[in-house]
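Just dropping this structure here.
A protein chain is absent from this complex, but the other protein chains hold their places.
By written order: A and B. Residues from 1 in each chain.
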Amino acid sequence: MDLDWKRFVTDRTIDFFLHEIEPIRELTPAIPVTTNFMAEGHDQHDFIPLEGLDYSRFAEVVDIVSWDSYPDWHNPYESLHVTAMKSAYVHDQYRSLKKQPFLVMESTPSYVNWHAFNKAKKPGMHLLSGMQQLAHGSDSTLYFQWRQSLGNSEKFHGAVVEHDNSENNRVFQEVAAYGKRVDTLSSIKGTQTEAKVAILFDWESNWALKRGGGFGRPTRRYIQTLQEHYRFFWERDIAVDILTPNQDFSNYALVVAPMLYLMREETMVALSEYVKNGGTLIGSYFTGMVNEHDRLHLGEWPQVLQTLFGVLPKELDTLYPGEYNQILYKEQTYQTKDYCGIVKETTGKVRATYQKDFYTGTPALVENRLGKGTAYYLAARTDLDFLEVFYQPIIESLQLQQGIIKASHPKVSIQSRTDGKQSYYFLMNFSEEMQQLELLDPHLAIETNQTLTGILTFAPYEVKILRKEN
Amino acid sequence: MDLDWKRFVTDRTIDFFLHEIEPIRELTPAIPVTTNFMAEGHDQHDFIPLEGLDYSRFAEVVDIVSWDSYPDWHNPYESLHVTAMKSAYVHDQYRSLKKQPFLVMESTPSYVNWHAFNKAKKPGMHLLSGMQQLAHGSDSTLYFQWRQSLGNSEKFHGAVVEHDNSENNRVFQEVAAYGKRVDTLSSIKGTQTEAKVAILFDWESNWALKRGGGFGRPTRRYIQTLQEHYRFFWERDIAVDILTPNQDFSNYALVVAPMLYLMREETMVALSEYVKNGGTLIGSYFTGMVNEHDRLHLGEWPQVLQTLFGVLPKELDTLYPGEYNQILYKEQTYQTKDYCGIVKETTGKVRATYQKDFYTGTPALVENRLGKGTAYYLAARTDLDFLEVFYQPIIESLQLQQGIIKASHPKVSIQSRTDGKQSYYFLMNFSEEMQQLELLDPHLAIETNQTLTGILTFAPYEVKILRKEN
Partner (left out) sequence: MDLDWKRFVTDRTIDFFLHEIEPIRELTPAIPVTTNFMAEGHDQHDFIPLEGLDYSRFAEVVDIVSWDSYPDWHNPYESLHVTAMKSAYVHDQYRSLKKQPFLVMESTPSYVNWHAFNKAKKPGMHLLSGMQQLAHGSDSTLYFQWRQSLGNSEKFHGAVVEHDNSENNRVFQEVAAYGKRVDTLSSIKGTQTEAKVAILFDWESNWALKRGGGFGRPTRRYIQTLQEHYRFFWERDIAVDILTPNQDFSNYALVVAPMLYLMREETMVALSEYVKNGGTLIGSYFTGMVNEHDRLHLGEWPQVLQTLFGVLPKELDTLYPGEYNQILYKEQTYQTKDYCGIVKETTGKVRATYQKDFYTGTPALVENRLGKGTAYYLAARTDLDFLEVFYQPIIESLQLQQGIIKASHPKVSIQSRTDGKQSYYFLMNFSEEMQQLELLDPHLAIETNQTLTGILTFAPYEVKILRKEN
């Protein structure tokens, strides 16, 4: 009933939206309609899409997706490039809802006023964060707000025009400088992102995982876990679409679906078909545990999932914060945390095993060939170090890496957009140090029309935008 | 009024219970009636009897005491044997309410769903914790629940039959194995615990201590302090009854009554008579501070208490967390915490003195001979190290130690039950290491009918049950 209540709230909100736009549609039928989606999580040091509304359903009724982007730049709890990664994740999620360019409806050129500590963007960060929006598919950079109010509760929220009413302050000048660069980028408008990797995110799974008791309530963290997987690809400049299970993922080279807890029969079938036809799929503990009513399956895990992953889940061990198990993978050990699924391999091959506790020696990672494809069942939650060694051979064999530089740098992100004929590359240094990348081929710097070759040097926060004929 | 409100709530709850069972009594007069008592405290890492209802009064109207036993096994904040000790305390408290065997009404073979982190019992722990119930006087092991529900809020609470509906999982097999061992133990049913030590616990003192301001509100912790005293005896396999002051304690060798804050005149008289007739009594700071209306005594501490303990309390110093005083006892110093009573000895002899602050040199422990007995006034709260050196000579001179093994092990608990002719000993290894104990005399292993002698070796979590003719 709780799940149905949440579905109903989404329904009612969409109904309200449709009612609201009815006269607008009538009076201005040619003007696209949208409403601003949100992100949340700042209080827990998170930056994730809003959890309360199923935006995958809302996206169907807006003409263009738009959202309010306020990442917590310069925060004291994480490296700047991790903030950038989370920001990138939300951009990609909202871009993927309609798989078309979106709008940034709100952003601030300086600071917000609703955090506990409201730090202004340092010089260059406004430009860098604005360019990141475009890099991930936004066709706009809009500000809340044009002018700071003199009084009331939002008077210390950032704006283009500050209280001094002057063009001679840092914020106005940075907005102007950003505008000048954007002027040279008009050809990017409407270009698309091409991704071969899909991460599946499901609002209903998230709702179901967050309710009720059992296991570790503070550590379920579904979206945050997806971001840990996403980080691997983001640090290697590999484009990712973040889809719901209802979207078509049949043409992706890789589908990452950890913790897809609530699974409808059609999703089970679609995932199986995807693998049989040659796809590579990642599942995990919690994957497929309940049906669309948040009810367990009586008897064992559904046969279609057993066949798909080649395992039979038996138990799910919950670890306390600070408690760890270890897995052995290719002769190295890696730490696991929060959850250790205890499974029995069936048709799958055991690739990693636990090293501690009563389930020592049992499978922690199982690889299962099915038809032309492969499914992996990752039984435990791990840190990034394991995800790196796990995903690296997969991206190599699937040839997923973007081929414009010699080696990726985890703090310099490359995102691209294309109109099919030409590709645009945003190279963004999310660090406060100088960084270097080596180009494989000559590229045109879109703003200067110069051809760049060889080693590129990036100042802190610097953004370069390159273009190349496909 | 607050105190009377709490008494009223107990009254009304009992009235409701009596009203509810009226038709049951009429229809099934031969079937005993009970209702399940509870424990609480998990949120503060405690495991204590429910504080809100005076179960000593409720116990009068049930035919048999029963309770829901969910200790927080395998938690990250304390050693396993400390969890076992707290569990033992609650078992002993509920057994002592009617001084007869009780029922475990609810327990889980695996995990609960209402903790923040819900860890399954590791292999062997279900058997060990089930046996501990029997060891302390339970005539049952009942489960919540037979079958896990497929949906709703308790779907991840443990059960005998899990979602897989199978006999081939760890939980079902462990329940079956436990059942087989219990089958061999039917002669234990109805046997009694014989204890020479009584700890006094008073629900009304607890209510009064928890309300209102003054001293250290977070550090009053009456029940937890009783558990610190209880631990000394539990680690030495000495049986303890936990009585209210209204129960008859005249035949016990030792009565431990620290923090018995609210004291009626009849309790003062009963304690005095007990000591005069040869008993040994422990009182402390807070003991006897108020009457049954939570009102202080105008003038000095009641004369009967001064005569009993041989001291006159003057002040009660409250220590901050992390603040300590020290006492000197038999040429060693020990730390005190939370509370340091400042007293003047009258007829008593000073056995320990403070070493710090403005009350340096004043008494921290006073021993008072009265009639044929002895009363000790422990003015300060100490750690276990002091309680050990304080209680050790007392248990030796009162010959309280159970005489079946050469030396107690703090992590291997021995509890016994008897029908007067034969005694049953439960030897339980509450550790994850191998342990050894040396039997003084041959005993029969009740389940195998083998005679055991000499050194017994215990695997982690292992339970042995021995029998001997009295």
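Operating definition for what follows: contacts are C-beta pairs under 8 Å (C-beta built on N, C-alpha and C of every residue); 3 or more make two chains touch, one makes a residue touch a chain.
None of the values given here were measured: they were computed from a predicted structure.
Touch with the chain that is not drawn comes from one residue among A:Phe156, A:Tyr329 or A:Phe358, which is A:Phe156.
From the options B:Gly213, B:Gly403 or B:Gly420, the residue with contact to the chain not on display is B:Gly213. Of the options A:Gln148, A:Thr193 or A:Asn206, the residue whose C-beta touches the omitted chain is A:Gln148.
Where chain A meets the omitted chain, the residues involved are 75-76, 111-120, 122-123, 148, 150-157, 163-166, 169-170. The chain not displayed touches chain B at residues 212-219, 293-300, 314-315, 317-323, 357-358.
The rule is simple: only the chains that are shown with their structure count from here on.
Averaging C-alpha coordinates per chain places the centre of chain A 52 Å away from that of chain B.
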